[in-house]
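Quick one: structure below, then a few questions.
Of the protein chains in this complex, one is absent; all others appear in place.
Each chain carries a letter (A, B, C, D and E) given by its place in the written order, and its residues are counted from 1.
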Amino acid sequence: MFHHIKELQYNAKPTKPDPVYAKKLQEVLGGQYGEITVMMQYLFQGWNCRGDQKYRDMLLDIGTEEIAHVEMLANMIAQLLDGAPAKEQDAAAQDPVIESVLGGMNPQHMIVSGLGAKPDDSAGYPWNARYTIGSGNLLADFRANLNAESQGRLQVVRLYESTTDPGVRDMLSFLIARDTMHQNQWMAAIEELEQTQKALVPSTFPQENEKQEVSYSFMNFSKGEESAQGRWANGPSYDGQGTFEYVATPEAMGQVPILNPAPAYIHGTPVNGSIPPDTGTSAFDKS
Amino acid sequence: MFHHIKELQYNAKPTKPDPVYAKKLQEVLGGQYGEITVMMQYLFQGWNCRGDQKYRDMLLDIGTEEIAHVEMLANMIAQLLDGAPAKEQDAAAQDPVIESVLGGMNPQHMIVSGLGAKPDDSAGYPWNARYTIGSGNLLADFRANLNAESQGRLQVVRLYESTTDPGVRDMLSFLIARDTMHQNQWMAAIEELEQTQKALVPSTFPQENEKQEVSYSFMNFSKGEESAQGRWANGPSYDGQGTFEYVATPEAMGQVPILNPAPAYIHGTPVNGSIPPDTGTSAFDKS
Amino acid sequence: MFHHIKELQYNAKPTKPDPVYAKKLQEVLGGQYGEITVMMQYLFQGWNCRGDQKYRDMLLDIGTEEIAHVEMLANMIAQLLDGAPAKEQDAAAQDPVIESVLGGMNPQHMIVSGLGAKPDDSAGYPWNARYTIGSGNLLADFRANLNAESQGRLQVVRLYESTTDPGVRDMLSFLIARDTMHQNQWMAAIEELEQTQKALVPSTFPQENEKQEVSYSFMNFSKGEESAQGRWANGPSYDGQGTFEYVATPEAMGQVPILNPAPAYIHGTPVNGSIPPDTGTSAFDKS
Amino acid sequence: MFHHIKELQYNAKPTKPDPVYAKKLQEVLGGQYGEITVMMQYLFQGWNCRGDQKYRDMLLDIGTEEIAHVEMLANMIAQLLDGAPAKEQDAAAQDPVIESVLGGMNPQHMIVSGLGAKPDDSAGYPWNARYTIGSGNLLADFRANLNAESQGRLQVVRLYESTTDPGVRDMLSFLIARDTMHQNQWMAAIEELEQTQKALVPSTFPQENEKQEVSYSFMNFSKGEESAQGRWANGPSYDGQGTFEYVATPEAMGQVPILNPAPAYIHGTPVNGSIPPDTGTSAFDKS
Amino acid sequence: MFHHIKELQYNAKPTKPDPVYAKKLQEVLGGQYGEITVMMQYLFQGWNCRGDQKYRDMLLDIGTEEIAHVEMLANMIAQLLDGAPAKEQDAAAQDPVIESVLGGMNPQHMIVSGLGAKPDDSAGYPWNARYTIGSGNLLADFRANLNAESQGRLQVVRLYESTTDPGVRDMLSFLIARDTMHQNQWMAAIEELEQTQKALVPSTFPQENEKQEVSYSFMNFSKGEESAQGRWANGPSYDGQGTFEYVATPEAMGQVPILNPAPAYIHGTPVNGSIPPDTGTSAFDKS
Partner (left out) sequence: MFHHIKELQYNAKPTKPDPVYAKKLQEVLGGQYGEITVMMQYLFQGWNCRGDQKYRDMLLDIGTEEIAHVEMLANMIAQLLDGAPAKEQDAAAQDPVIESVLGGMNPQHMIVSGLGAKPDDSAGYPWNARYTIGSGNLLADFRANLNAESQGRLQVVRLYESTTDPGVRDMLSFLIARDTMHQNQWMAAIEELEQTQKALVPSTFPQENEKQEVSYSFMNFSKGEESAQGRWANGPSYDGQGTFEYVATPEAMGQVPILNPAPAYIHGTPVNGSIPPDTGTSAFDKS
């Protein structure tokens, strides 16, 4: 269960309206790596958590904090939209500055949300749940989380440098700091899990069941061998189970595939000009 | 530019058809963490790469290999569908086994693709490009890649254990082994980058510009303090820049937000029963 | 079955082209609450209608009218696009007015539709069928319809005030008037249904089967009690079955959830460092 | 800002696992009218609220409660999945009951989420933000909310009757009761707003600007006049501004549309066999 | 403007309910090549038509007919759902036939639409507007239409053979016949347009502006030359402008791409370990 506190977690007050920037800021609210994504991802990972209670608690702590970040951004965007122009086309055409604001805004901020934030990204694309993952394997999921916080901090930093509004920068400096913490947090949690299990996800699959002769081979599928210079092509593997090797000219190991003709009821392409009889039954019937 | 080799990278031959399993196998072909995702993610990261050429080459090597994995899965699924039943409802209703196959199949495998693989996931949802990321920051992106290979290997392992078909298991054992390599590869590449820059993404943002008093604080937003037990709540931070602290009762630091009334042309809700006059102009006009 | 009349239901003639406005006008054609939505929603509600024939007839009447509204908007947008500039970047860069038109247009109006309307919204997002509902319960659906006409009229009014083109305003004044009717129509139909059944949807579920102690309680989940001032917190309920009460400090009534560990074949996170044996079978097998 | 309480708002304990039912229950978690929808809709309406503070507070109260409903459903679904079978195809083919469970499950519950809830609907389609609305006009939005609670309660009732598990029914009886309250709440809030403004949304648009001769006309666009029998075709209108009239044979009031030929750079279809010269400039250039 | 006729264009009466088949039949209602697609595609092509009036009229004739096909399918599906079981899980587990029906149904047909048709496909995926095209070039669009009718007829034929219900087959035999006409119609219209312009779309682009040395070359990008046997590799080209040639070993004609480093404000990957200074300005500023 949840409770709401009226105060925002941190200040969210722009110095002045800026509807074009409001459109851009939507990216870190409702984009692929925006705050809605981490909010939903952490909450669902917490609710589905079948591991130690400290992980469930930690996931719900951070998931709950992310709701507050969504709240800050929504309030910020609403204020940035305060001055959205509704001026009609004719006048605007004579004032390129106003017109370029109109052109640079998300029109839905005026028509649909009435100067409110939307759960969409900076291209106006709605947030969707396929941005999130909760797999039931916490090591896998914490890597997803570290990635999300890395992409997220990168995007907030880019937005920080795209504005000079001190109020906006103040709020973003808070979000950047929290992303610093959250990247560190997931690195810490990953190391902890890698110590209790192996670094390979999932650690519980018997490796003798995998095709081990290709488990540590870097395969060079292009002309040129620049890719041989990396750590991935030499030395011990990171799971401590093998040694990287560089395969300069990997060979195909499989068959040339030839598929059976489709049964008549599929009405596929006749093979060699001969049309199979339309029996009305399927290959399956015959078995 | 690319060339095609007729042989598959590895064998993809099921022992017998299994259209219900074909539906499930679509997940690792066209799902959120399927082979199309890593194919497109690595290729685009390679094409957009502004870093050292060895990274571009490496990304395109592995992206090119992933096209071959898509190819193997597509051919496997087509063969698993060979025996898809078309039997009409009446007869099937008397044979629960056939009926349950019909119920468990993806109907589009018969109606739409004519017993061919689709670029969709196991729920029939089409692959889309928001599954991928290429940010221009390789450390961020390699973390995305490590996550994708972790989720992907986990899914393939689950599918491996859901079948006893030796031909299917043979192919999956190859994909699992390659995912072993690819997880190791991204761990290696991540370490290499963390040595030339800092572990924090992006490493180039001056940390004095972030709100540093909250950069290493774990905030406990729930009743109970199980979350205090983790590595993330104590000791030095992973970027080597600070020390984790546990904030048991975090306080709100921001304002209680109060938004301005909307201008008349928005036709929002009248505040306190008073309707603002409909001037036909906007707040922006007045400035 | 349907017939087409060549004349539009009402005039749709702009005074002059305006490709930036064409982009905005797409919202009420192909947006969440655009004319395609109500067209499809009313037609499907009519076709699926299992109630009195007068409702089916009424739904198909209004659904048929909405096809005509889609037609008017499509024709209007095509005409607004007549003057879409194709001027190349260099020249435009010297003429900010042309450039801002290029920037404010939907580029697909030129590249994809060749100066034609698209079934998309003002952010370029395609219409999709999850915008509509037909539940088989007409009272529920008429509330959906009243909402759609309320949102729709609000959006058209905002667009009316964003242009001074007398031809566009003339057409929009017609659509606004029809939305006036349609809001009134759904209010009338709702009242009629609330008189033959109860106001609660669905009216046929025995209320003794619901947890009646919380059926009329407003729960205050935030600091501060401004929400106690509303009609929803005092007095008789609107379905005539209870009395609103205000719960200032709602208590949790449920368990602290603890989930079972996942079976081995899921390869979840080992609990307390102990990895369950990989038996290759499932919990389900044992039952 | 938000706080999390470890206890669920109400019990969420199934009597036994039922993975087929888990798939169905996803509808009211992540579907068009599931709990994620109302959670996000109420929170965003609250954050964007520019009206009286009691509305903002009320919206955030109920939005915060809905997060708890999402939490209950997620925990319930995870427990319903406890017994998801992983049995391989061969054995299952001999046991139609197991096979039909496999066929009736959402395969992603096993492959992707590892027996956890997903933010998806019962067809496996991911939740997306276009399910929500926050328009800045509270009367419009409260109608959206009343609709959402009507559709939602209807769906939960249908799911209640699709199971006999007493634990599941207990939880659903709580959700149904809360939906009873929430329908009543929005009816109360709607009446309150209709008293301070008019029933027509938006109430602030001058009606003399709409084409008033069609503002209260029901138009019969089909053969037969069953639709004349409804309250919408006779008597005073619900906004108190007019009288319904029934137009048995509505006439077209608009032009037969004829569009201009496209400029050459569009490469449209030559009209009457004559291809316009490819000037490389646009109609816009000439103006 | 449109009128509705109460009678269906053709009979749509199943002999008995079949909810599993109802799910499949959704494909040709709301799928990629279902009737909603052709309805919307033809109507928008008609409304946007800038060519001869006979094309506009023809497109609107056929688009109007397609609304009637959507109507027939919606009514058919509603009737096929009449017998959808609501039986609870326990009993069903003892009756595999009922259970397999439950497993094979689209659960939304019960929970969401209350035994009504949905504008979705057979995988439960909602129809969306990106299934349609109207480009302003009728030859291009008529090829899209011929494709849609080819895919559509193929799918209806497959569905025809998946049922033995005489009522369903009767309706499908009508739709198949109309698809026969519509394929023929688009072939006729295509030939007519190819006679007034060239077969190449668009015919109005000066071919001297294209890289003509590769305009008629088939390039063999794979090992083996089976592809040399087709008509596409020999003889005159179909636009009458060239001669096909087979290029057995196509050479790359372009550069090895090397991208510039990103400016500092992008926070990309440092090149060769050197981090560009964070100047806070962009490359663009300097120009």
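As a convention for this text, a residue touches a chain if its C-beta (ideal position, glycine included) is under 8 Å from a C-beta of that chain, and two chains touch if they have at least 3 such contacts.
Note that the coordinates shown come from a computational prediction; the quantities given were computed from them, not determined experimentally.
**Student:** Going by the contact rule already stated, which one of C:Gly103, C:Gly167, C:Gly224 or C:Gly242 would touch the omitted chain in the full complex?
**Tutor:** Of these options, the touching residue for the absent chain is C:Gly103.
**Student:** Quick one: which of D:Phe2, D:Phe205 or D:Tyr265 touches the chain that's been left out?
**Tutor:** Once the missing chain is taken into account, the touching residue is D:Tyr265.
**Student:** Give the residue, chosen from B:Asn137, B:Gln197, B:Ser237 or B:Thr269, that touches the chain omitted from the document.
**Tutor:** Residue touching the absent chain, from the options given: B:Asn137.
**Student:** For the chain that got dropped from the picture, name the residues of chain E it touches.
**Tutor:** Residues 5-13, 17, 32-33, 53-58, 60-62, 64-65, 72, 75, 78-79, 82-87, 98, 101, 110, 114-115, 125, 128, 130-131, 133, 135, 137, 139-140, 143-144, 146-147, 150-151, 153-154, 157, 160, 169-170, 173-174, 176-178, 180-181, 183-185, 187-189, 191-192, 199-202, 205, 207, 209-222, 224-227, 229-232, 237-239, 242, 244, 250, 252-257, 259-260, 262-263, 265-268, 281-285, 287 of chain E touch the chain absent from view.
**Student:** Touching the missing chain, which residues of chain A?
**Tutor:** Residues of chain A in contact with the hidden chain: 18, 20-21, 23-24, 27-28, 31-33, 96-97, 100-101, 103-104, 121-125, 154-155, 158-159, 161-165, 221-224, 252, 254, 257-262, 264, 266-273, 275-276, 278.
**Student:** Please output the residues of chain D touching the missing chain, sorted low to high.
**Tutor:** The list for chain D reads 154, 157-158, 161-162, 265-267, 280.
We adopt the following convention: only the chains that are shown with their structure count from here on.
**Student:** Both chain B and chain E are touched by which chains?
**Tutor:** A chain counts here if it touches both chain B and chain E, which gives A, C, D.
**Student:** Determine, among A-D, A-B or B-E, the equivalent of interface D-E; equivalence here requires over half of the contact pairs to be the same by residue number.
**Tutor:** B-E
**Student:** Please report how many Å separate the Cα centroid of chain B from that of chain D, as a whole number.
**Tutor:** One centre to the other, that is 26 Å.
**Student:** Could you grab the centroid distance between chain C and chain E? Build each centroid from C-alpha atoms only and quote it in angstrom.
**Tutor:** Going by mean C-alpha positions, chain C sits 25 Å from chain E.
**Student:** Counting only residues that touch at least 2 other chains, which ones in chain E make the list?
**Tutor:** 1-6, 47-48, 50, 96, 100, 103-104, 112, 114, 120, 123-126, 136-137, 154, 158, 161-162, 266-267
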